[in-house]
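Structure in structure tokens, see below.
Left out: one protein chain. Kept in place: all the others.
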Amino acid sequence: MTRPMLILIALILLPWLPGMPLFWVSLANQIGISAIVAMGLVVLTGIAGMTSFVQAGLMGFGAYAAALVAQSWGLSPWLGLPAALLASGLAAVLMGAVTLRLSGHYLALSTIAWGVSLYFLFVNLDILGRNDGLSGLPPLSVAGYRLIDVRASAMVIGVSLLLSFIATRNLLNSRWGRALHALQGGEVAAASAGVNLGQARLLAFVYAALLAGLAGWLFAHLQRAVSPNPFGLVAGIQYLLMAVLGGAGFLPGALLGAAIVVLVNNWLQDLLPLLLGAGVNAETVVFGAGLVVLLQAAPTGLWPLLARASAMAHHPQGRTALPAPSAPNATELLQATRLHRRFGGLVAVADLSLSLHKGEILGLIGPNGAGKSTSFNLLSGVDHPDSGRVMLAGTDATGLAAPEMAKLGLARSFQHARLVAGLSVIENVALGAHLRGTASPLQAILRRDRAEEAALFATAARALDRVGLLAEADRPATSLALGQQRLVEIARALAASPAVLLLDEPAAGLRHAEKQALAALLRQLAASGMGVLLVEHDMEFVMSLAHRLVVLDFGTVIAAGTPAEIRQSPAVIEAYLGAAA
Amino acid sequence: MMDLSILLALLQDGVVSGAVYGLLALALVLVFAVTRVILIPVGELVSFTALTYAGLEDGQIPEALPLLLALGALAFLRGALQDRGRSLGSLALQTLVLPAAIAGCAVLIAPLHAGIAVQAGLAIAVVAPMAPLLYRIAFRPLPEASVLVKLIAAVGVHLALTGLGLLCFGPEGARGPAFSDAVLTLGPMILTGQAVWVIFCTTAAMAALWAFFRLSLAGAALRATAINRRGARLVGISPDRSGLLAFWLAGLIAGLSGVLIAPLTTVYYDGGFLIGLKGFVAAIIAGLGSYPLAIAAALVVGVVESLSAFWASDFKEVIVFSVIIPVLLWRSLRHCAVGEEE
Partner (left out) sequence: MSALLQATGITIAYRGVRAVHGVSVSVAQGEIASVIGPNGAGKSSLLAGLMGLIPSGGQVLFEGEDISGLPAEARVARGLALVPETRDLFATMSVADNLRLGGYRHRFDTKAGRTRDLDAAYAMFPRLAERRGQLAGLLSGGERQMLAMARALMARPRLLMLDEPSLGLAPLIVRDIFRTVAGLRDQGVSVLLVEQNARAALALSAHASVLEGGRVTLSGPSAMLAADPRVTEMYLGAAPAAMA
């Protein structure tokens, strides 16, 4: 039981203290409902990096669904809950199908358009009572006892908030949570680890919508009436403000942000008409200006300033790593035939052919701008050749996207380490084993994934141990030195237990001893049957390690052979040192 | 039932409002290309100009003057804080002296009923400088922030300006005087003088912008900043000053749009938002990149709006904003969004 949970339980009991003003309780109810919506935004915006202005609109779906069920159709208010979740979830799926593949600001802008459209929809539909909305909703009741008292509502809201908090925390501490974290800046790495980015985006959007739907249902029965205004764009902006204010990456920040916004709002509504006369909408000025000041002064929000919050989650300790999958039968693991790639007028790769065998370390070298990185991207599915063929473990993999390549047993590291900033070292490594887990998001929320998680983390720990970084497992990933971040990338690749390992400049930034250890590890991996392809600039390292070398210049292979042969090749010497001018 | 003359009237309405949306789309594309800011508050500048223009017809001293002066003072403080006191003189000139001079002129000219052209010019002069002031206050301190953070800041500015607009102008709407009351009858089509004026002014403004970008070195420098910020710095163009210039142009365009729209419809303090948002729909359809495409898209938006106002007036806004959906779908099918920015 964590501290925030204890605080929440205390908050549920607090309203029943004798002498507690009911007005405070009703403010607390507003805060609780808002915090549930803001918690969805923590997942969506803070963790997954997608900005949404339409959460209020989604909440409206929940609220109107609740009102239709309980008031228009006269069914039990409790039936309104699944209806509310269904309505907001379905709306999110439909919106998501249309807009989620858009990048950052297009997505945010389209949620503004959605926000405006939904408001006008609520205002103009007869069945929703147009501008007046629907009123006279029955209160919730338990065993015949009608929960009319605000303190009774507070219990329902408190329990909802608590359950939302636990569910969200569980979701974030699962393989899905790691995938969601990767949506912010780690997309390419996650895709290479086999994460389906579209699916992960939809998960974040729908999950946030479900929380908004729950909040809508609570709101409808607390107010006993539903009208379009609380679900418009301004309200949507306010929920985003709550999340940003509290600290968009932190769950408790949602409660903090909601509390500040609701209290300030209430205070402004009481105070400002006295100062400026009625009819002045000063809270919009304060919130709008507040948002701007906040982004300039404290872009990470207030929670990390208040609590020395470690975003690092606890993870299960397991002893048994996952068994290695059976190795492919083909001896030729990776084969490229006549790959061509041009960008506009520039030919980046011309007629590249190479093959990588089981148990082999192949070095791909060449001077700057020779086309190594492009070749590497073509081989790993990040980019696709204009012509030519890529075979992976006997399967034609030409044109396959990175996640499919991962399924076929390919793992890679990146030249610029692409670790996910919000995750610890071991969580980054566990992301590499994403495909080796099977738990669904629902299982994660219900914590039915613990055994599997333990195995995933044991696998990750083992991979970390192999690169010598087990001691750093719980540090934030981006706090490591650059060379060590590269090693974490290699561990992430190893966690997938790949048949083919592609490494982009693994030795850059490593100290001498670390290089020796890395070379020993790679030799050991090759001896166990893995095929290793590395692009490397450190000649000493690659010459002493690789079985064979392929040298590129101007996108074409200029030499291939053993390190000794390459060292003697005049073409290679000229490509590197240049002909004397 | 719809007959030809109604259809022509609707088309005329659509083209007229589409032309204004097109102007705003240009401003949005320009500001985004140069500064990566999605200028949501452009709509407030439109409604503030329209209300100021309407007020000037009654000889009223512009109600936006305190706002202009306050923004100037705030921009001065923010600028002094950011530059730690460097070049305070030029900062004061632009943020304190210029707004004060405009305010002085406005107080003198407003009661004179100096004619529609002067009133329109004065309304633009009062509101347009707010755009560069807002740049100094809200966006200049965030030069390296992601597009998303700048967008959230822009939404914050929009929210604050809406509240300030209510404070300045009150909740009542107003309608400005038409430039011309002439009515031409061309067969089944009735052409209003105001429509001709709107189309003339927007075309002239677009031509002027085109000439500025294509022919002048300052315009080329602005384009260069949009194309390659680092390259621009390497030839000595300050991206900061380019940003300021882009906001000036956006302010002037928004001002012109406000004056053009004032006689066509009753404008409220918060009414500009929806107008601006339709400019956005056009700008987004054009991928926030192409000027001609943005203008074409704006005309489509205007016509769709006027036709849907006739057939399903309640759902007019829903329909207009839904135009965006097929376009977004098409865009998302065309290219995957992975790692496109940041």
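Each chain gets a letter, A and B, in the order it is written, and its residues are counted from 1.
Here is the rule we use: a residue touches a chain if its C-beta (ideal position, glycine included) is under 8 Å from a C-beta of that chain, and two chains touch if they have at least 3 such contacts.
The model shown is predicted, which means the values in this text are computed figures rather than measured ones.
The chain omitted from view is touched by exactly one of B:20, B:130 or B:237, namely B:237. Check A:22, A:148, A:346 or A:527 against the missing chain and you find that the one touching it is A:346. Looking at A:27, A:75, A:435 or A:539, the residue that reaches the missing chain in the full complex is A:539. The omitted chain makes contact with just one of the residues A:471, A:527 or A:573: A:573. Residues of chain A that touch the chain left out of the display are 344-346, 367-370, 478, 481-482, 505, 508-509, 537-541, 543-544, 554, 564, 567, 573, 576-581.
Listed here are the chain B residues that touch the chain not shown: 217, 220-221, 223-224, 227-228, 230-238.
By our rule, only the chains that are shown with their structure count from here on.
Once the centre of each chain is set as its mean CA position, chain A and chain B turn out to be 36 Å apart. Here chain A touches chain B in the complex through residues 49, 51, 53, 98-106, 108-110, 112-114, 116-117, 120-121, 124, 185, 187-188, 191, 197, 234, 237, 240-241, 244, 276, 279-292, 295-296, 299, going by the rule given at the top.
The touching residues of chain B, counted against chain A in their complex, run 38, 40, 137-138, 141-142, 145-149, 151-153, 155-164, 166-167, 170-171, 274, 277, 280-281, 284, 314-315, 317-318, 321-322, 324-325, 328-329, 331-333, 336-342.
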